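Note that one protein chain is taken out, while the other chains of the complex remain in position.
The block that comes next holds chain A.
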């Protein structure tokens, strides 16, 4: 796009941006969370959510109410909004939306393959799939036995196809393979998305690149953390790291050599962005987990995305914030339904 996108942005995407900003205003406030935390039963949660923008989205649910019902309905609502955005979008925003759905599609494919591996019926797994990552070919995933099979037979026509270039192999699937496949797919997905945003330039690039860089680095940290004590070799591990983050290249090399959490922390200490995050992590007994810290940082970045105008990042940020909100509600609802109130306050507040 030309320099000075603000001149042309509203012609194509002004309506949707206005809409998404309106939607953002409907996110639950701090006061809502305080009220939600006080709820005694799921019915109370339902009554309280009725007073927010969720409206009576649970009205047609028959009793008894469960957490999963709330979750499904919330997802459906998000999905409806997203579909509306997507159906009204023009290029290149629609490509951007496609990129956004890809991560959910990868998760869904992996979920289905894991299900197939455990010989579970497809119908059962389908319910668990994220509605944003739904596509028709998805259900046929279990035909394939090797990654290249999967690519050639099922996914060649989906948006996921370009991400397969690195993971064509003839190994039959097992649990480790699937996990590797997921990470490789994710790596090429993130790199492609990053490239797309970078090429797009303008405010979109300025907003989205840091968010995606953070996402890439977070994955690198999480992969490292999860690989401790598994048979994954260090070389293999390094191939899984997305290379579009701030850690690339030295940080990733160091991470690949890390053997425990402390070494990982030392790597992070070299980076001004990640040092405070690792410092915020509590040790074992109490305090926040690394995951929570990352989530908080993500929320912060997404909220900041709304400070700029004329870019696509708001759509990404809104979806992520909404997801975080849903995670919070589910967390609170779980705590309430399991009568496990001590940890109810450890949701991630959305600023």
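Keep in mind that, in the parts below, a contact is a pair of C-beta atoms (placed from the backbone, for glycine too) under 8 Å apart; a residue touches a chain by one contact, two chains touch by 3 or more; residues count from 1.
Methods note: contacts and distances are computed from a predicted model.
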Ask   = What name does the UniProt record list for the absent chain among "V-type proton ATPase subunit a", "Large ribosomal subunit protein mL44", "1-aminocyclopropane-1-carboxylate synthase" or "creatine kinase"?
value = "V-type proton ATPase subunit a"
Message = For the chain not shown, which residue from A:53, A:107 or A:139 touches it across the whole complex?
response = A:139
Task = Check each of A:152, A:246 or A:288 against the chain that is not shown and name the one that touches it.
result = A:152
Request  = Write the list of chain A residues that the hidden chain touches.
outcome  = 35, 38-39, 43-44, 47-48, 51, 59-60, 122, 136-140, 142-143, 152-154, 156-157
